[in-house]
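What you see is the complex with one protein chain gone and the rest in place.
For chain A:
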Amino acid sequence: MSALGDLSVSLRDFAANADAEGQSLVLTLSGNADMAAKDSLDALLPRLHGEALRLGAAEVRVDFQKLEFMNSSCFKSFVSWISEVVDLDPSKQYKIRLASNPEMHWQRRSLHALRCFAVDLITIEP
């Protein structure tokens, strides 16, 4: 796995880090994605999208397993990112896999809502 140095965020209560894994990118989130994290996520996700396109990634996996909470502002950042992927020519689209933690009950509904927004592109695990 190779680190993508500029695709990381480290705040007091929130962290995000992206790595390349073969033909995929993996974005790992942890902590609390609230108003304090919004600007960072707004900047990070377009860069992740650009990197996925540059690398011709087949898939981007987002690991939510250690994310305690995500507010609607940060949720909107993901909606905007997914919308960008949906708007791409199908030949340039990549798949999105959302890794959830069943112990974090909010994730079931939030990630389901994201999936319904782009049902052909998004899968949820487990």
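General observations
Here is the rule we go by: contacts are C-beta pairs under 8 Å (C-beta built on N, C-alpha and C of every residue); 3 or more make two chains touch, one makes a residue touch a chain; residues count from 1.
Everything below uses one rule, namely that contacts and distances are computed from a predicted model.
Per its UniProt entry, the chain excluded from the display bears the name "Histidine kinase/HSP90-like ATPase domain-containing protein", taken from "CRISPR-associated RAMP Cmr4", "2-oxoacid:acceptor oxidoreductase family protein", "Histidine kinase/HSP90-like ATPase domain-containing protein" or "ABC transporter substrate-binding protein". In the complete assembly, the contact with the undisplayed chain comes from A:Ala36, out of A:Ala20, A:Ala36 or A:Leu55. On the side of chain A, the interface with the absent chain consists of residues 13, 32, 34-36, 69, 71-73, 75-76, 79-80, 82-83, 104-106, 109-110, 113, 116-117, using the contact rule stated above.
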